[in-house]
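The structure under discussion appears below in the form of structure tokens.
All protein chains but one are shown in place.
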Amino acid sequence: MATEHKPSITFHPEPRNLPGGEREYMMDVSTSDLEVNMGPQHPATHGVMKILIRTDGELVTAAQPHLGFLHRCAEKIGENVEWLQYLPYTDRYDYLASMNNNLGYSMAVEKLLDVEIPQRAVMLRMICVELNRIASALVAFGTYGLDLGAITPFLYAFREREWLLMIFEKICGARLTYSYLRIGGVFNDAPPGWLEEVSHFCDVFEEKWQEYYDLLMVNHIFVKRTADIGVITKEQALDFGLTGPMLRGSGVDFDLRRDVPYLRYKEAYDAGAWKVPVGSGEKGTVGDCWDRIFVRVQEMMESLSLVRWCLENIEEGPIIGDIAKTLKVPPGEAYVGIENPRGELGHYAVSDGGKVAVRCRVRGPSFCNLAILEDIMPGTLLGDAVAIIGSTDVVIGETDR
Amino acid sequence: MTVLLATLLKVLVIFGCLISAAGISTLAERKISAWIQLRRGPNRVGPFGLLQPLADGIKFMFKEEFVPPGKSRFLFILAPALAAVPAMMSVAVIPFTGRIAEIDGTPILGSVADLDMGAIFIMAVSGLGVYGIILGGWASNSKYPLLGGLRAAAQMISYELSMILIILAIVAMSGTLNLREIADAQNDHTLLGFLPAWNVFLQPLAFVLFVICTFAETNRHPFDFAECESELVGGFHTEYSSMKFALFFIGEYCAMIVMACLTTTLFLGGASVPFWAEAPWFIGLGSFVFKAAAFMFLFIWVRWSLPRFRYDQLMALGWKVFLPLAITNIFITGLVLAL
Partner (left out) sequence: MPTPYTALFILLGIVVGFVVLVTVASNLLGRKRQNAEKDSPYECGMDSESPARVRISIHFYLVAVLFILFDVEALFLILWAGSAEAFNAAGHGALVFAEVSAFVAVLALALAYVWRKGGLEWDR
């Protein structure tokens, strides 16, 4: 993407003779594209991502995401530390949804181990993962408002997120990098009163959700900025292998929790505890930015009712299976994909029977979702470009790993 | 001589008040945004953070200055001045209050200059401010400021036409271009026996359009495209630092104050107090400040509540909604006047 530096105005050396003795001097005025680095230090890239943008005036003609500023060799580390020791590293790729990362990795190893997970641990896992999904969606919603210039909804969203982080702190001692879900179960039982607090949170959050919806989602300016912008068709979404809200925003009804069930999601779904929200083009076209962000906002409510279902069905019991301190995993390979707030988070683990993984591959959802930017950004204005980047809801820690 | 001294004193006081009001507005902006966002806002410098603007000013003074190397150094330094001077100058014709005193038979009026073409003056001078922004964006020799400057130009051509037509409708009703007389014309009778004959009641459509236009005029949210921190990082002022950066902001806040005052003058009867025609000048001044402060609050309230438009949307709004409405408005005004 190099700019040609040709002179902007070229005179044709010879004037053209017109009938009547007049002469015409031809002049070609050409304009060139501007090549702008958007990022790594840019407020709209949600971290240290760089998008090289070519603009014609303000019209984006090409966009190319550049990654790698936050690369920390997560997969290679996985092949060098013991199975249990790797768990804290999983926290750090999608740092907004660490519970989900823990779950994905644990489930991949558990599949190799073939170990029984106690029922209470399953329910605690579901509660934490869904609460984490709400926290993650709150960040996505709040920062999306920021991208479009609405600063206040961000702080309202963080008010509830703060409570969620406090809830997590009470159960595992950490606010961001939990390492709470362990191979074989969970690390700690819920402290006294914790389940009641979660239930209280659910009641309060339901009202707050309505507040977000009224404040931003149906705001006229917000709708104008997001509806019909960055439309991803159903075919495009499938071709690019999009997952999660990006896929559902384009109208594809697919959720790993229901379609490749794990934990007790299927049971909850059959009990009518939650639905899969799908973009319907309510304010514009199916698959526009509004649909994507709306799917996330809707998912908060679905997660909430899932948490309520779990609170009703949780029983007393042990919280971790029979797992050795120094874990030796039987030889074999396992892939487990789970529904992360951003899409399918896949963990592929290969063991040769030793204490350390032979291969520890991660399929990151936002990494895969990012690829579509190059296709949908050209032809938009710079302001739309920001709206589109925001609607992909990337977490750079996970794209770069 | 006494008159000249009194005039000098008055000008100094008005200028000092304008600068202080700009400082207070920055504090108000931060405090009100903090209250809206469940925060505390500045509360360390002085009681309730009241000295914060002063501290900011001193800090700006001592900040390192940046001037991009190259040919455009002079223009780069000139740009903030060019943005600030028109904004501060346009306060000249605002009639803050009625007659203050009379010296040697010359009335000392509540405005810097009681120009007969006040309305034209304020439109002309406040329209100049955009040159500073365009120039600053270009002289920065950087891409984001360049785009910001371009956006400022795009913005200017979107709203200014409607704004002029709206003001003309008011001018036609009052029969004068003098802002003091426009304000006075709203106070000589009442509507339905109890409503003051403010233009806000006579011209509600014009009022709404004008208030929206003032947001665009002052580069304020939701039309702050030239600045637009989430798209253009800082827009036209990305490369500016120290007092040059501050001048842009003094200019912006002065423009906001002037626009709030202009709205008060054109639509809310200026310094008048309802049902008290003979109010002394300082009561009138208080009334004026109160009304203008309400508009300042609106500026701040809107900024912290709404998302931002895209700049072509403002253009569509200006040309496809405001302009037809403004033309209709001026037509209806003329019709009513002629009948």
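The letters A and B name the chains in turn, as written, and every chain counts its residues from 1.
Basically, a residue touches a chain if its C-beta (ideal position, glycine included) is under 8 Å from a C-beta of that chain, and two chains touch if they have at least 3 such contacts.
Quick caveat, the model's predicted, so the values are computed rather than measured.
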Chains in view touching the one left out: A, B
Sole contact to the chain not displayed, among B:A21, B:I100, B:A183 or B:L247: B:L247
Interface residues of chain A (partner: the chain not displayed): 2-3, 5, 8-9, 29-42, 50, 56-59, 379, 381
Missing-chain contacts mapped onto chain B: 3-4, 7-8, 10-12, 14-15, 19, 60-66, 68-69, 77, 80-81, 84-85, 88-89, 91-92, 112-115, 120, 140-144, 146, 150, 153-154, 157-158, 160-161, 164-165, 168-169, 171-172, 174-177, 233, 238-239, 242-244, 246-247, 312, 315-316, 319-320, 323-324, 327, 330-331, 334-335, 337-338
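One rule holds in what follows: only the chains that are shown with their structure count from here on.
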Mean-CA-position distance for chain B and chain A (Å): 42
In the complex, chain B residues that touch chain A: 33, 36-39, 143-144, 146-147, 150-151, 221-222, 224-225, 228-233, 304-313
Residues of chain A touching chain B in the complex: 34, 36, 42-44, 55, 57-58, 145-152, 155-156, 159, 216, 219, 221-222, 224-225, 381-386
